[in-house]
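Here is the structure we will look at, set down as C-alpha coordinates.
The complex appears here without one of its protein chains, the remainder shown in place.
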(Lines give C-alpha, C1' and ligand atoms only; values in the text may rest on other atoms or scores of the structure.)
Protein backbone atom coordinates (compact mmCIF):
# COMPACT_ATOMS: atom_id res chain seq x y z
CA UNK A 1 0.00 0.00 0.00
CA UNK A 2 2.71 2.43 -1.05
CA UNK A 3 0.33 5.06 -2.43
CA UNK A 4 -1.90 4.95 0.68
CA UNK A 5 1.17 5.59 2.81
CA UNK A 6 2.14 8.47 0.60
CA UNK A 7 -1.36 10.00 0.83
CA UNK A 8 -1.18 9.73 4.64
CA UNK A 9 2.30 11.32 4.73
CA UNK A 10 0.96 14.24 2.71
CA UNK A 11 -2.14 14.50 4.91
CA UNK A 12 -4.43 13.95 1.93
CA UNK A 13 -7.94 12.63 2.51
CA UNK A 14 -10.05 11.38 -0.39
CA UNK A 15 -13.67 12.53 -0.64
CA UNK A 16 -16.78 10.39 -0.52
CA UNK A 17 -18.53 9.35 -3.70
CA UNK A 18 -20.00 12.31 -5.61
CA UNK A 19 -23.47 13.38 -4.48
CA UNK A 20 -25.34 13.93 -7.71
CA UNK A 21 -27.14 17.26 -8.05
CA UNK A 22 -30.97 16.81 -8.01
CA UNK A 23 -32.28 15.34 -11.25
CA UNK A 24 -28.89 14.34 -12.64
CA UNK A 25 -28.59 10.85 -14.08
CA UNK A 26 -25.14 9.64 -15.07
CA UNK A 27 -25.49 6.19 -16.66
CA UNK A 28 -21.77 5.45 -16.72
CA UNK A 29 -19.05 4.44 -14.26
CA UNK A 30 -16.46 6.85 -12.93
CA UNK A 31 -13.74 4.39 -13.96
CA UNK A 32 -13.85 1.88 -16.81
CA UNK A 33 -11.26 -0.88 -16.45
CA UNK A 34 -10.24 -2.93 -19.47
CA UNK A 35 -7.29 -5.25 -19.04
CA UNK A 36 -4.29 -3.21 -18.02
CA UNK A 37 -5.90 0.12 -18.79
CA UNK A 38 -8.36 2.31 -16.93
CA UNK A 39 -10.30 5.15 -18.49
CA UNK A 40 -11.39 7.76 -15.97
CA UNK A 41 -14.58 9.73 -16.65
CA UNK A 42 -14.63 13.51 -16.34
CA UNK A 43 -14.39 14.44 -12.67
CA UNK A 44 -14.96 17.73 -10.85
CA UNK A 45 -13.94 19.11 -7.45
CA UNK A 46 -15.68 17.64 -4.39
CA UNK A 47 -15.93 18.44 -0.72
CA UNK A 48 -15.01 15.61 1.67
CA UNK A 49 -18.72 14.61 1.86
CA UNK A 50 -18.94 14.27 -1.94
CA UNK A 51 -20.90 17.46 -2.59
CA UNK A 52 -19.64 19.81 -5.30
CA UNK A 53 -16.92 22.10 -3.95
CA UNK A 54 -17.61 25.84 -4.15
CA UNK A 55 -17.04 28.16 -5.85
CA UNK A 56 -18.73 27.04 -9.07
CA UNK A 57 -18.75 29.11 -12.24
CA UNK A 58 -16.36 30.61 -14.75
CA UNK A 59 -12.67 30.87 -14.04
CA UNK A 60 -11.54 34.45 -14.50
CA UNK A 61 -14.96 35.68 -13.37
CA UNK A 62 -16.76 33.98 -10.41
CA UNK A 63 -13.74 31.76 -9.72
CA UNK A 64 -10.23 33.19 -9.27
CA UNK A 65 -7.18 31.48 -10.79
CA UNK A 66 -6.04 30.48 -7.27
CA UNK A 67 -9.45 28.97 -6.47
CA UNK A 68 -9.36 27.17 -9.81
CA UNK A 69 -5.93 25.68 -9.04
CA UNK A 70 -7.41 24.36 -5.78
CA UNK A 71 -10.45 23.04 -7.70
CA UNK A 72 -8.10 21.12 -10.01
CA UNK A 73 -6.34 19.67 -6.95
CA UNK A 74 -9.69 18.61 -5.46
CA UNK A 75 -10.62 17.10 -8.81
CA UNK A 76 -7.48 15.00 -8.55
CA UNK A 77 -8.46 13.79 -5.07
CA UNK A 78 -11.95 12.92 -6.35
CA UNK A 79 -10.38 10.92 -9.16
CA UNK A 80 -8.11 9.06 -6.74
CA UNK A 81 -11.18 8.23 -4.63
CA UNK A 82 -12.93 6.77 -7.70
CA UNK A 83 -9.84 4.78 -8.66
CA UNK A 84 -9.52 3.39 -5.11
CA UNK A 85 -13.18 2.36 -5.04
CA UNK A 86 -12.84 0.65 -8.43
CA UNK A 87 -9.40 -0.95 -8.02
CA UNK A 88 -9.25 -1.61 -4.28
CA UNK A 89 -5.59 -0.63 -4.18
CA UNK A 90 -4.15 2.53 -5.75
CA UNK A 91 -0.80 0.77 -6.14
CA UNK A 92 -2.37 -0.94 -9.14
CA UNK A 93 -2.01 2.38 -11.00
CA UNK A 94 1.48 1.95 -12.39
CA UNK A 95 1.51 4.87 -14.84
CA UNK A 96 -0.48 7.99 -15.57
CA UNK A 97 -0.74 8.31 -19.34
CA UNK A 98 -3.11 11.01 -20.55
CA UNK A 99 -4.76 13.90 -18.72
CA UNK A 100 -7.31 16.13 -20.43
CA UNK A 101 -7.91 19.25 -18.35
CA UNK A 102 -10.97 21.34 -19.10
CA UNK A 103 -11.41 24.79 -17.60
CA UNK A 104 -14.73 26.65 -17.57
CA UNK A 105 -13.08 29.74 -18.99
CA UNK A 106 -14.51 33.25 -18.80
CA UNK A 107 -13.99 35.14 -22.08
CA UNK A 108 -10.34 36.14 -22.31
CA UNK A 109 -9.08 33.82 -19.56
CA UNK A 110 -6.19 31.87 -21.06
CA UNK A 111 -4.13 30.67 -18.06
CA UNK A 112 -5.57 27.16 -18.28
CA UNK A 113 -2.18 25.49 -17.80
CA UNK A 114 -1.64 27.17 -14.39
CA UNK A 115 -5.10 25.97 -13.31
CA UNK A 116 -4.63 22.35 -14.34
CA UNK A 117 -1.22 22.35 -12.62
CA UNK A 118 -3.28 21.88 -9.43
CA UNK A 119 -4.03 18.41 -10.72
CA UNK A 120 -0.64 17.60 -12.24
CA UNK A 121 1.26 18.78 -9.16
CA UNK A 122 -0.86 16.49 -6.97
CA UNK A 123 -0.35 13.42 -9.14
CA UNK A 124 3.41 14.02 -9.33
CA UNK A 125 3.61 14.56 -5.57
CA UNK A 126 1.85 11.26 -4.89
CA UNK A 127 3.25 8.98 -7.62
CA UNK A 128 6.55 10.71 -8.36
CA UNK A 129 8.36 10.28 -11.68
CA UNK A 130 8.20 8.45 -13.96
CA UNK A 131 4.88 6.84 -12.86
CA UNK A 132 3.09 10.16 -12.30
CA UNK A 133 4.30 11.73 -15.53
CA UNK A 134 1.50 12.25 -18.06
CA UNK A 135 0.74 13.76 -21.45
CA UNK A 136 -1.62 16.67 -20.99
CA UNK A 137 -3.79 19.28 -22.65
CA UNK A 138 -5.35 22.14 -20.66
CA UNK A 139 -8.00 24.06 -22.56
CA UNK A 140 -10.96 26.40 -22.14
CA UNK A 141 -14.46 25.00 -22.54
CA UNK A 142 -17.56 27.10 -23.21
CA UNK A 143 -19.63 25.41 -20.49
CA UNK A 144 -19.14 22.56 -18.03
CA UNK A 145 -21.85 20.44 -16.37
CA UNK A 146 -23.22 21.76 -13.07
CA UNK A 147 -21.15 24.93 -13.64
CA UNK A 148 -18.02 23.11 -12.53
CA UNK A 149 -14.98 25.41 -12.77
CA UNK A 150 -12.80 22.46 -13.81
CA UNK A 151 -13.40 18.98 -15.24
CA UNK A 152 -10.64 16.48 -15.90
CA UNK A 153 -10.58 13.06 -17.58
CA UNK A 154 -7.64 10.68 -17.72
CA UNK A 155 -6.24 7.34 -18.78
CA UNK A 156 -3.93 5.29 -16.57
CA UNK A 157 -2.09 1.97 -16.87
CA UNK A 158 -2.75 -0.81 -14.37
CA UNK A 159 -0.84 -3.69 -12.92
CA UNK A 160 -3.06 -6.60 -13.95
CA UNK B 1 -24.79 -11.65 -35.21
CA UNK B 2 -26.01 -10.95 -31.69
CA UNK B 3 -25.86 -7.17 -32.00
CA UNK B 4 -27.68 -7.15 -35.35
CA UNK B 5 -30.47 -9.20 -33.76
CA UNK B 6 -30.62 -6.76 -30.89
CA UNK B 7 -30.83 -3.79 -33.27
CA UNK B 8 -33.68 -5.49 -35.12
CA UNK B 9 -35.51 -6.27 -31.84
CA UNK B 10 -35.29 -2.62 -30.89
CA UNK B 11 -36.40 -1.50 -34.36
CA UNK B 12 -33.19 0.46 -34.88
CA UNK B 13 -32.03 1.23 -38.41
CA UNK B 14 -28.54 2.54 -39.07
CA UNK B 15 -28.13 5.52 -41.41
CA UNK B 16 -26.25 5.61 -44.68
CA UNK B 17 -22.75 7.02 -44.84
CA UNK B 18 -22.60 10.74 -44.02
CA UNK B 19 -23.25 13.04 -46.97
CA UNK B 20 -20.58 15.69 -46.66
CA UNK B 21 -21.79 19.29 -46.77
CA UNK B 22 -20.63 21.06 -49.98
CA UNK B 23 -16.94 21.93 -49.91
CA UNK B 24 -16.10 19.80 -46.85
CA UNK B 25 -13.02 17.60 -47.11
CA UNK B 26 -12.41 15.13 -44.31
CA UNK B 27 -9.09 13.37 -44.99
CA UNK B 28 -9.53 10.76 -42.27
CA UNK B 29 -11.53 7.57 -41.68
CA UNK B 30 -14.59 7.41 -39.43
CA UNK B 31 -13.04 4.47 -37.63
CA UNK B 32 -9.34 3.72 -37.14
CA UNK B 33 -8.67 0.09 -36.24
CA UNK B 34 -5.38 -0.87 -34.63
CA UNK B 35 -5.08 -4.39 -33.31
CA UNK B 36 -7.79 -4.95 -30.73
CA UNK B 37 -8.69 -1.28 -30.48
CA UNK B 38 -10.82 1.02 -32.60
CA UNK B 39 -10.76 4.79 -32.37
CA UNK B 40 -13.95 6.41 -33.59
CA UNK B 41 -13.78 9.90 -35.09
CA UNK B 42 -16.18 12.62 -33.97
CA UNK B 43 -19.64 11.81 -35.32
CA UNK B 44 -22.81 13.89 -35.53
CA UNK B 45 -26.52 13.09 -35.94
CA UNK B 46 -27.64 11.83 -39.36
CA UNK B 47 -30.91 11.19 -41.12
CA UNK B 48 -31.37 7.69 -42.55
CA UNK B 49 -30.07 8.94 -45.93
CA UNK B 50 -26.84 10.23 -44.34
CA UNK B 51 -27.70 13.93 -44.47
CA UNK B 52 -27.22 15.98 -41.31
CA UNK B 53 -30.24 15.68 -39.02
CA UNK B 54 -32.08 18.90 -38.17
CA UNK B 55 -32.21 20.94 -36.07
CA UNK B 56 -28.66 22.25 -36.20
CA UNK B 57 -27.36 24.96 -33.90
CA UNK B 58 -26.82 25.68 -30.24
CA UNK B 59 -28.42 23.55 -27.56
CA UNK B 60 -30.40 25.74 -25.20
CA UNK B 61 -31.15 28.14 -28.06
CA UNK B 62 -32.05 26.79 -31.54
CA UNK B 63 -32.07 23.20 -30.27
CA UNK B 64 -34.08 22.14 -27.22
CA UNK B 65 -32.66 19.73 -24.63
CA UNK B 66 -35.10 17.04 -25.82
CA UNK B 67 -34.04 17.54 -29.45
CA UNK B 68 -30.40 17.39 -28.34
CA UNK B 69 -30.99 14.07 -26.50
CA UNK B 70 -32.42 12.72 -29.78
CA UNK B 71 -29.43 14.14 -31.68
CA UNK B 72 -27.08 12.26 -29.34
CA UNK B 73 -29.06 9.07 -29.95
CA UNK B 74 -28.83 9.60 -33.73
CA UNK B 75 -25.11 10.25 -33.33
CA UNK B 76 -24.86 6.84 -31.70
CA UNK B 77 -26.66 5.20 -34.63
CA UNK B 78 -24.31 6.97 -37.06
CA UNK B 79 -21.35 5.64 -35.08
CA UNK B 80 -22.72 2.11 -35.16
CA UNK B 81 -23.14 2.43 -38.92
CA UNK B 82 -19.50 3.46 -39.28
CA UNK B 83 -18.34 0.61 -37.04
CA UNK B 84 -20.41 -1.90 -39.03
CA UNK B 85 -18.98 -0.67 -42.33
CA UNK B 86 -15.44 -0.88 -40.97
CA UNK B 87 -15.68 -4.12 -38.99
CA UNK B 88 -18.25 -6.08 -40.98
CA UNK B 89 -19.78 -7.45 -37.78
CA UNK B 90 -20.72 -5.31 -34.76
CA UNK B 91 -20.22 -8.35 -32.50
CA UNK B 92 -16.51 -7.63 -32.84
CA UNK B 93 -17.03 -4.66 -30.49
CA UNK B 94 -16.57 -6.41 -27.16
CA UNK B 95 -16.31 -3.36 -24.91
CA UNK B 96 -17.06 0.35 -25.04
CA UNK B 97 -14.24 2.13 -23.26
CA UNK B 98 -14.26 5.90 -23.60
CA UNK B 99 -16.94 8.29 -24.83
CA UNK B 100 -16.28 12.01 -25.23
CA UNK B 101 -19.54 13.87 -25.65
CA UNK B 102 -19.41 17.41 -26.99
CA UNK B 103 -22.46 19.65 -26.89
CA UNK B 104 -22.75 22.88 -28.90
CA UNK B 105 -23.80 24.78 -25.80
CA UNK B 106 -25.62 28.11 -25.81
CA UNK B 107 -24.27 30.44 -23.11
CA UNK B 108 -25.54 29.24 -19.76
CA UNK B 109 -26.67 25.80 -20.94
CA UNK B 110 -25.08 23.28 -18.58
CA UNK B 111 -27.23 20.13 -18.85
CA UNK B 112 -24.69 18.43 -21.10
CA UNK B 113 -24.94 15.10 -19.23
CA UNK B 114 -28.70 14.79 -19.92
CA UNK B 115 -28.02 15.43 -23.62
CA UNK B 116 -25.25 12.86 -23.98
CA UNK B 117 -27.42 10.32 -22.15
CA UNK B 118 -29.15 9.93 -25.52
CA UNK B 119 -25.96 8.25 -26.69
CA UNK B 120 -25.13 6.32 -23.51
CA UNK B 121 -28.69 4.99 -23.13
CA UNK B 122 -28.57 3.67 -26.70
CA UNK B 123 -25.24 1.91 -26.27
CA UNK B 124 -26.35 0.33 -22.99
CA UNK B 125 -29.65 -0.78 -24.51
CA UNK B 126 -27.85 -2.50 -27.39
CA UNK B 127 -24.74 -3.94 -25.71
CA UNK B 128 -25.97 -4.23 -22.12
CA UNK B 129 -23.57 -4.33 -19.19
CA UNK B 130 -20.68 -4.76 -18.80
CA UNK B 131 -19.81 -4.50 -22.52
CA UNK B 132 -21.72 -1.25 -23.10
CA UNK B 133 -20.40 0.45 -19.97
CA UNK B 134 -18.03 3.33 -20.76
CA UNK B 135 -16.06 6.13 -19.14
CA UNK B 136 -17.52 9.45 -20.23
CA UNK B 137 -17.19 13.21 -20.23
CA UNK B 138 -20.02 15.45 -21.47
CA UNK B 139 -18.98 19.05 -21.96
CA UNK B 140 -19.94 22.29 -23.71
CA UNK B 141 -17.98 23.35 -26.77
CA UNK B 142 -17.92 26.88 -28.18
CA UNK B 143 -18.56 25.77 -31.76
CA UNK B 144 -18.95 22.47 -33.60
CA UNK B 145 -18.38 21.80 -37.30
CA UNK B 146 -21.39 22.32 -39.58
CA UNK B 147 -23.28 23.73 -36.56
CA UNK B 148 -23.85 20.22 -35.25
CA UNK B 149 -25.72 20.31 -31.93
CA UNK B 150 -23.74 17.29 -30.70
CA UNK B 151 -20.48 15.58 -31.66
CA UNK B 152 -19.20 12.42 -30.01
CA UNK B 153 -15.95 10.47 -30.31
CA UNK B 154 -15.18 7.12 -28.73
CA UNK B 155 -12.79 4.26 -28.25
CA UNK B 156 -13.89 0.63 -28.23
CA UNK B 157 -12.21 -2.74 -27.75
CA UNK B 158 -12.39 -5.36 -30.50
CA UNK B 159 -12.34 -9.11 -30.72
CA UNK B 160 -9.33 -9.63 -32.98
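Just so it is clear, A and B label the chains in written order, and each chain counts residues from 1 on its own.
Here is the rule we go by: contacts are C-beta pairs under 8 Å (C-beta built on N, C-alpha and C of every residue); 3 or more make two chains touch, one makes a residue touch a chain.
Everything quoted here is computed from the prediction, not taken from an experiment.
Student: Which subunit B residues would touch the chain omitted from the figure, given the whole complex?
Tutor: 24-32, 34, 37, 39-42, 100, 102, 141-147, 151, 153, 155
Student: Can you list, in ascending order, the subunit A residues touching the missing chain?
Tutor: Against the missing chain, subunit A presents residues 95, 97-100, 103, 105, 107-114, 117, 120-121, 124, 133-142, 155, 157.
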